[in-house]
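Right after this comes subunit A.
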Amino acid sequence: MSTEEKIQQELLKRFSFLDGKVRLQRAKRLFADVPLDDFAAVLEYASRELRFPILLTITGLDEGEDLGFIYHLAREDGVTLNLKINVKKDGPSIRTVTAYFPGAEIYERELVDLLGARIEGLREGERYPLPDGWPQGQYPLRKDWNAKALKDKEAE
Partner candidate 1 sequence: MRFGRPGKMIRQVLDSLIKRPATTRYPFVKSAAPEGVRGQIIFHPDKCIGCRMCMRDCPAGAITIRDTGNKKFEAEIDLGKCLFCGQCVDSCIKKALEVTKGFELAQLDSAKLKVVFNAETQKRPPQET
Partner candidate 2 sequence: MLTALFSILVFPGVVFLVAFGFIAEFYDRKLYARMQNRVGPPWFQPWADFIKLAGKESIIPEEANPGVFKFMPVLAFASVASAFLYIPLWREQALLSFNGDIIVVVYFLTIPTLAFFLGGWYSRSIYSTLGAMRSLTQLFAYEIPLLASILAAALLANTWSLGEITVFYSRHPWLWVINLPGFAIAIITLLGKLQKVPFDIPEAETEIVAGTLTEYGGKLLGLFRLMMDVEMVVCAALLSAVFLPFGLSLAAPLGFVLFLFKIFAIISVLSLLRTVFARMRLDQMINFCWKLLAPCALVQVLIDLIVKGVIAR
Partner candidate 3 sequence: MGLIKRIVDRARLKSPWILHFNTGACNACDIEIIAALTPRYDLERFGILLKGTPRHADILVCSGPVTRQTADRVIRIYLQMPEPKFVVAVGSCACSGGVFEGCYNVGEGINSVIPVAAYIPGCPASPKAIIDGIVKLLASLEEKDKR
């Protein structure tokens, strides 16, 4: 019963709606799909009780009509837990996690810039990583966007 399986059992015991959604891909790699509205509770539980103090990064995915966000959490002994949530493209905005991980501010600002995610509670600051002259509403990492769209937008 390796530590990863112990963590998997604790997660399933704590949150019943997670069963069947927590995958152990290989040693030290746990993947879990979490519904949006319970995400805050799962994150709170993982970072406090399960002792995942490090947020490696947040990956943004464009999955057709909704946006996927994967929060990669890690522990001192190397086990990583990747929590995935899905949000409709024009659906509700998500809460910022800077309360638990102050370092997440950059990752969230990048999501806003490159994928057009709406994150509330994010502090006001410089845009990142796109240049200032970047036209509004152009999200480079969206599947339906490509460099030519930008060139002809600038041509107008």
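These made the cut because all candidates are chains of the complex that A comes from, given by their letters.
Definition applied: a contact is a pair of C-beta atoms (placed from the backbone, for glycine too) under 8 Å apart; a residue touches a chain by one contact, two chains touch by 3 or more; residues count from 1.
Note that this is a predicted model, so its numbers are computed, not measured.
Candidates 1, 2 or 3 all belong to this complex, yet only 3 touches subunit A.
Residue ranges of subunit A in contact with candidate 3, taken from their complex: 130-134, 140, 146-147, 150.
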